[in-house]
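Here the structure comes first, spelled out in C-alpha cells, and everything after it is commentary.
Every protein chain but one is kept in place in this view of the complex.
Note that the chains are named A and B in the order they appear, and that numbering of residues resets to 1 at the start of each chain.
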Amino acid sequence: MTDTNAKIRIDGLSKNYGDFTALQPTHLDIPRGELLTLLGPSGSGKTTLLQMVSGLTPATSGRLWIDGADWTGRALHERGMGLVFQHYALFPHMTVAENVAFPLKMRKLPDVDVKRRVAETLEKVQLDAFAHRFPRELSGGQQQRVALARCFVFRPEIILMDEPLGALDKALRETMQLEIRRLHREFETTLIYVTHDQEEALVLSDRICVMNHARVEQVGTPHQIYSDPETLFAATFIGHSNILKGRIDGVANNGLTRIATGSGNFVGRMGARDTEAGEHALIVRPEQLRLGSANGEGMNEVTARLRDIVYIGSDNRLILSLPDGTEFNARQDPANVSGLNVGDEIKVHWPIEAGRIVS
Amino acid sequence: MTKTPFKSLNRRSLLATGAAALAVPMLGRKANAQVTSLTVADPGGPFAQGYRKAFYDPFAKETGIEIVSVARDAEPTAQFKSIVETDSYIWDVCTLTLSARLILEQQDLLDPLNLDPALTSDFMSGAAHSNFLGIDVYSSVFAYNSEAVGKPPSNWAEYWDVENFPGRRALRKNPIDTLEQALMADGVAAADLYPLDVDRAFAKLDEIKDKVSVWWTGGAQTSQLLQSGEVDMTTGWNARLQAAIDSGAPAQIVWNQGLYSIEGWGLPKGGPKADAAREFVAFCARPEQQALFTDDLSYGPTNLRAYDFIDPERAKVLTTAPQNLEGMTLADEAWWQENRAEMAERFELWLLT
Partner (left out) sequence: MSVAQTISRVQSWRPKFGPIWLAAPALAFVAVFLLWPMARLIGLSIQDADTAAFTLDHYQKLVDTPVYSRILGITFRISVLTAFFSVLLGYPLASWLASLPSHKRNKWLFLVLLPFWTSYLVKTFAWMIMLGDKGLINSILTGTGMAEDSLSLMYNELGVLIGMVHAMMPLAILTMVPVMANVDNRLSLAAGSMGARRSQRFWLIEFPLTMPGVAAGGLLTFITSLGFFIVPAYLGGRGQTMLAQIIIMQVQQLVNWAFAAVLSVMLVAAALVAIWFYDRLFGLSTLTSASSTSGKKHGQWLRFLAQKVLSLLAWLSSPFDRLGQSTSERRPFKFAYVLIIFVFLLAPAMIVLPLAFTSDRTLAFPPPGYSLRWFEFYFNSPIWISATIRSFGVAFATAIVATCLGGLAALALARSDSRYGKAIFALMLAPMIVPRIVIAVGLFYLMAQIGLVASNIGLIIGHTLLAVPFTFITIGAVLKGYDWRLNDAAATLGAGRITVLRLITLPLLRGGIISAALFAFVTSFDELTIALFISGGLKSTLPKQMWDDMYLQLNPTLAAVSVVVLVIVTLLLIAAQKVQKK
C-alpha cells in the first residue's frame, strides 16, 4: 500500500452493528479519475462501504485517506463529495433549478454564478426546459437526471452513487448508463458506483470490485473479472458460467491443473489465489463450448444429452445434461444447431485454457 | 324560514317545548287516583342528602307517600314553564329561589299552597308566600383565614381596605352580590341598597380592582381557595365557606352585612297531585323537620322555632341564627330581575378594562 497516487485509499474500513458484521476490514485504492463499481448482491456490504466513504455512516475501524490526508472523522457537510441516491433524494419543495442550485448556495457562490452554472448543467442533462418544474412533475428518468445534475453541478472531485438507476426500466437505464459515463469523463471525477446489476457494472466500470458476504471477492477490470474469475462467486455473479464440481487431481504436464469430476477428468487453469485442498469447481463460459469431438491437443471433451434448445435472439442456447446430471449451457450460432434434436447424445469440447478452476 | 316559530318560541318558551316531549312517558301517572309517590326536584348534591333525612323519609313514614328526588337546573324556570304549558308534570314539587318565584309568579305558573297561617307564624319575614314556602336560607358573606390574617376585616369597608387589612383577596366574577358589597363598602346602609346606585358601585370596585388576586366563578372554588390557602379572604356563600371550615381549614365567617336569600318549595300550576304536594309542603314547615337538615347543610331554617331543636354550637354557623341574621339584608331579586343582563355586560367590560 504505497501507491501515493490513490485519490481514495480505503485502509481497513469495517462496520459492525453489535454482533452483526456489515463489512469486514477492507483495503482498496482508487486512483484519480477512475470509475469503480462496487458489485454484489444485497447484504454484501457494498452500500456500507460507500456510506463510510461518504461519511453517512461512521466506521467501526480503519481509516479513510483522501489525497493522502486522513478523512475518517470528517463531518458529512465538509467532505464535498457528490452523492447520488437510488431514490434520487430530490427536495420536493424546491424546483428543479432550486435543487440544482442548492449545493452552490451552500458554497455561498454569488447569485450570478449560481444561475449560470445551474443553466449550464441543466443544459448538459437536457433539462433546461424543466427548470421551474417541481420534481413530482417529472418522469423517473428526468428526476434521475436532476439528481445527476445536482451532483455534478458543484464539480466534486469524488462522486458516490448508490444504485442510482435501480428504479428505472431497462431501456432508460441503458441510456442513463451512457450518460453517467459521459459526465464522468467530462468532469474528470473519481466515481464510486454501487450496483447489484452485473451488466451495468460491465458497461460502466474502469474497474469492478466484486463483493459478497461483507468482504471483497475480487477487484479488477471487467475483462479480468469475466475471463479470470478468482472465486466461484465472482465467476457466477458475472456472466453465465457452467460449473463442474470436483477435486484437484494433480498438475498436468503443461503446468495446468487436473480436476476430477463426476463427468470425467478435465484440465484447467488454477485460480490466482487458490490452494489445492478441498472442493473445487471448473468454470467454463457458455460461449467457449464447441459442438462435436475435439480434434487435437489442448481440449477437454465431454458427452452430453441435449435437453432443450432455446432461441435467445442472436444465439441459440443449448441446454445439456452431463453424465452426472450437471446442467451445461452452450451458446451457438443458429446455423450450427440445425439438425440437432432434443434428446440427442452429442459431444462438446472447449480449450483447456478457457477452463478456470476455483474453490 | 317561517316567521311564526320565533313569535311563539322566543326566549324561555323555547326550552319549554323541548322539555315537554321528554315528559310524555310520564303522562300515565296522571291517571293514578291514589297518590303513592311524589317527584320532588331539589338542587342535588348535599341538598338531596339533607332533605331526604329531614323531609322525604319522615314524610313517607308518616303518610306512605314515597318521595322520588331528582336534581334540577340552577334556574328551573324554563322547565317549569314547559311542565305547565305542555301539561306534563314530571315534577310535583320543586325548589325555587326567590328570583325564580318572582318570574314564575309573573307568568302565573305557580299553584297556591293554601297553607294554614298558623304553620308559618314563626317563619322569618319574606319566607312564606301564598305560592312559595321558604325552607332554607343562604347568605352571601365573606370568610378569612384566621391563621394568615392577623387583623381580620369585620365589614365590607374593611374588606376593601387593603392597606390596613392586608391579605390576598378574592371576589366573585359576577355582578350579583358584588355590586351590593361594593356599595356597603362605600358606606351605603343595607336598608338603602335598592335600587342599586350602579355608578357608585363600580367606582368603589375600581378601588379594589387590581388588588383582587382571584375572581372566582363557582361556589366550590371558594372552599378550595380557603382550604388551599390560595387567598386569605374570600367572598362566598356561607355553606361553601362552612364546607372549607368543616374540612379543617382555619377560617372564620363574617356574617355582618351579609346578603341573604331564601330557597323553598313551589308547585307547578295545575299539577295532578297538587293535594299530596301541598301536604308535603306543609310537612316541611314543621320546625322539628327543618332542624334535621341543618346536620348536613349549613343553611339556616326559615322556621325560626327550629332552633329549639338545634344544638347551639351548630346554630352559630347557620344563617338564620338570631346573632347572624341580625346584621344581614335580604337581596332584592326584583331589581336583579330587571337589570341582570345589563349588569352582566357592564361588569364584564369593567373587568376587562
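Remarks
What we mean here is this: contacts are C-beta pairs under 8 Å (C-beta built on N, C-alpha and C of every residue); 3 or more make two chains touch, one makes a residue touch a chain.
Keep in mind that this is a model prediction, so the values were computed, not measured.
Among A:54, A:195 or A:212, only A:54 touches the chain that is left out of the view.
The residue touching the chain not shown here, chosen from B:60, B:198 or B:214, is B:214. Among B:83, B:133, B:184 or B:243, only B:243 touches the chain that is left out of the view. On the side of chain A, the interface with the absent chain consists of residues 54-56, 75-83, 85, 87, 89, 91-93, 102-103, 106-107, 134, 136, 150, 154, using the contact rule stated above. Contact between chain B and the unshown chain involves residues 1, 3-7, 9-12, 14-15, 17-22, 44-46, 48, 70-73, 75-76, 78-79, 168, 173, 209, 212-215, 217-221, 223-224, 227-231, 240, 243, 246-249, 340-341, 344-346, 348-349, 351-353.
As a convention for this text, only the chains that are shown with their structure count from here on.
Distance from the chain A centre to the chain B centre is 91 Å, each centre being the mean of its Cα atoms.
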